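One structure is given below, encoded as structure tokens.
For this view, one protein chain was removed and the others were kept in their places.
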Amino acid sequence: MSKTTFTRRGVLRTGAVAGAGVALPTIFTASSAAAFTNEPTGNTVTLGFNVPQTGPYADEGADELRAYKLAVEHLNGEGDGGMMNTFSSKALQGNGILGKKVEFVTGDTQTKSDAARASARSMIEKDGAIMVTGGSSSGVAIAVQGLCQEAGVIFMAGLTHSNDTTGKDKKANGFRHFFNAYMSGAALAPVLAARYGEDRKAYHLTADYTWGWTQEESIVAATEALGWETVNTVKTPLSATDFSSYIAPVMNSGADVLVLNHYGGNMVNSLTNAVQFGLKNKSVNGKNFEIVVPLYSRLMARGAGENVKGILGSTNWHWSLTDAGSKAFVKSFGEKYGFPPSQAAHTCYVQTLLYADAASRAGSFNPCAIGEALEGFEFDGLGNGKTLYRADDHQCFKDVLVVQGKENPQSEFDLLEVVEVTPAAQVTYPPDHPMFAGGSLGSCNPGS
Amino acid sequence: MDAIILQILNGLDKGSAYALIALGLTLIFGTLGVVNFAHGALFMIGAFCAVTFSKFLSISYTVIDETKTDFLGNPLKVDLTYVEAWFGQSVGGTILDWAVPLSILMAIPVMVIIGFIMERGLIKHFYARPHADQILVTFGLAIVLQEIIKYFYGANPIPTPAPDMFRGSFDFGALLGFDANTIIYPYWRLVYFLFAAVIISAVFAFLRFTTFGMVVRAGMADRETVGLLGIDIDKRFTLMFGIAAAVAGLAGVMYAPINSPNYHMGMDFLVLSFVVVVVGGMGSLPGAVLAGFLLGILESFASMNEVKSILPGIDQIIIYLVAIIILLTRPRGLMGRKGVMEE
Partner (left out) sequence: MLGLNKKDTGLLLIVAVLALFAPIIFNPFPSDSAMAQFNAGYPDLMQRFVIFGIFAIGYNILFGLTGYLSFGHAAFLGVGSYAAVWMFKLLSMNILPAIALSIVIAGVFAALIGYVSLRRSGIYFAILTLAFAQMSYNLAYSVLTPITNGETGLQLSLDDPRILDGAPESVGSLPYPTLLGFEMSDTYVMAAGGWQFQFSVGYYVCAVVLLLAFYLSIRIFRSPFGMMLRAVKSNQQRLNYTGVNARPYTLAAFVISGMYAGLAGGLMASMDPLAGADRMQWTASGEVVLMTILGGAGTLIGPVLGAGFIKYFENIFSKINDTILHQWFAIMPDGIEDVLVALVHPFVGKGWHLTLGILFMLVVIFLPGGLVEGGQRIAGLFRRRKTDNDGDGDTGSSTSKDPAE
């Protein structure tokens, strides 16, 4: 590297910078010229879709992305409009949001908090995203929610089931449509008691991290309230791939129900292993041994193949629902992609519509205005019946589906059947419920 | 007592997978002196041989069934497999049912060829390079291989069930004279253990009793001298790489029914199998097998409730803890040779 060129280039560059600096007004984003972070000034508005594209949840992420693309199409007035036709609020016109065409950027969370935050920050700092949404695990959702709070943009959570997302880690800028572990317990327990009786002994295998614990706590509380006894709760490492050594002790523990508080790959493997050990055909205490998977993911359940048959669990939404909203969504998704959407796709699609609708009703993209429009918002026609976005914790309250692995599936998508729709009232809890205590929303942050 | 026997069985089973992968790693390392980070990927490809073979067998034609409807309300398309159409319901069904064991037939040539290509095309050029470079290039290869699999098969696990007669479990305790229903063990896991034992013995016998094996062992001990004797050691080493790849692949094929294969299963096993190899001692085949079973059994014991209640979280770290203790008390692992990979 010769010295002369180095200096000359340096001078050129400084010259350009100085000239530009004189010519143009400058902004300190901290001491505002814009009213809020990334206020859209042109005729477009950018949304950030932050989903896992690599790692074990990549397929779930891909499905979320499909739903987002569909939602953007519908918002911009392309396609058949999907759930916009059945949505109880009619603020959306099919002309983008507030007349601005919707554009989007995508990123890879890798299902790691760090990578997810890096990706979300690049959307906010580089691409000017006004809202970030997506994700397939609670750790990521909570991490990105915290980031959006700091940066002053809205976070519309994707698939996150831990109580903490709208419990101790809730944030004013974050909103969750998906249900949570408490709701799974409240919805599932009565069905379990009705099917399997009230004097059951349950053995829990729980993924050893925050989500697993909140789910175990919720299910244990809900089932014990109905008379079940909890024989043991055993934590399994997240990295475990072979659960045989955790399942073997179940057989001689006297338990007659096995609850698998696992998700994704853990769930596929633990369920497969449990069936291999013959737990499904076993009888204990004169009763048939039962396995329960409290949080079902249809995409993942496919990995367990035939093993899911007859196994009860809960889910946020399923494509076989027959209300007008679900049918409209399944139709436009299915016609575009050739297969039915997953619950992750559904929640992401709905979150995008809800955000757009709130902005339209508020008449602004200001996160605080949108937050206000979403708080306490009651709506219908988005697939889960009448739904409330509760102001106290930004959690949606709606019906929860109890599902069962289908005995005679007709296609590779036809894995689950809905056995009960638990009404919202039954899964509603007070905002200060001990499982959700410890955090506060804080005040909304519009950023700069 | 029955709990302990159960955990020993579980440990032998986990240990079989560790031992098979570690055996292949050690073969490659011992003969070629190459640290192969793509070995986990070979295991994964093995499992996907099973997946591919089942898919291949179930290639089907589509019939429209007017009586049923799909999720959009159109007439349902029903897929019927050619195998069943050609051989009839019963024979065809049996072939489909036995897809996993049958796919061994496909996996062996495929894996050997992949091994050949890897060695001739890539690894060969890295014999003289530092171990760090070997690690980097094989790690890059591992990523490429698993991304290719992901591109074709997606990220979700794919169910690959064992033949019907090996599904479910049987009362192993009754065989040993325990009370009925105390030691129940799945058939397929026992098959896996026996299979691993056969493969391991075959590799050892091959190295021990054939001229080829003798030359390779001599080459492992002193490559230069063997070369001076006019023996084309290179060709044999290429074959050894193929064999090591086949061992990893077969371990993967038979593992598919235990846990549904996904594209990153190789990475999950990679670190553990390296720990196994090193604990066993670099370059020692018996060491690799011994360490595989030892760590498998210890891991199973650590996950027992009685142990976990005394030491919470022990099952999270047991393998690493044991590795540290063994490496600190025995400088070159259980059976390692002096001077191998110590610089």
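Letters A and B mark the chains as written, and numbering starts fresh at 1 in each.
Everything below uses one rule, namely that a contact is a pair of C-beta atoms (placed from the backbone, for glycine too) under 8 Å apart; a residue touches a chain by one contact, two chains touch by 3 or more.
Owing to the predicted nature of the structure, the values given are computational and were not obtained by experimental measurement.
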For a quick check of understanding: of B:Leu6, B:Ile258, B:Val278 or B:Leu294, which residue touches the chain that isn't displayed? B:Val278
The one of A:Asp169, A:Asp256 or A:Asp357 in touch with the missing chain is A:Asp169
Using the document's contact rule, name the residues of chain B that touch the chain not shown here. 35, 122, 125, 129, 131-133, 135-137, 139-144, 147-148, 151, 271, 274-275, 278-279, 282, 312-313, 316-317, 319-321, 323-324, 327-328, 331-333, 341-343
Footprint of the hidden chain on chain A, which residues? 1, 6, 10, 13, 16-17, 20-21, 23-30, 53-54, 58, 61-62, 65, 104-108, 112-115, 117-119, 121-122, 125-126, 137-139, 142-143, 146-147, 149-151, 164, 169, 172, 208-211, 235, 237-239, 439-440, 442-443, 445
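FYI, only the chains that are shown with their structure count from here on.
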Let me have the rounded angstrom distance from the C-alpha centre of chain A over to the C-alpha centre of chain B, please. 35
Could you pull out which chain B residues touch chain A in their complex? 2-3, 6-7, 10-11, 13-14, 68, 70-72, 76, 150, 154-159, 161, 167-169, 181-182, 184-186, 188-189, 258-260, 262, 264-265, 268, 299-300, 303-305, 308, 313, 315-316
Could you pull out which chain A residues touch chain B in their complex? 54-59, 62, 208, 232, 234-237, 239, 241-242, 244-246, 248-249, 251-252, 265, 268-269, 272-273, 276-278, 281-282, 299-300, 302-307, 319-320, 330-331, 334-335, 340, 410-411, 413-414
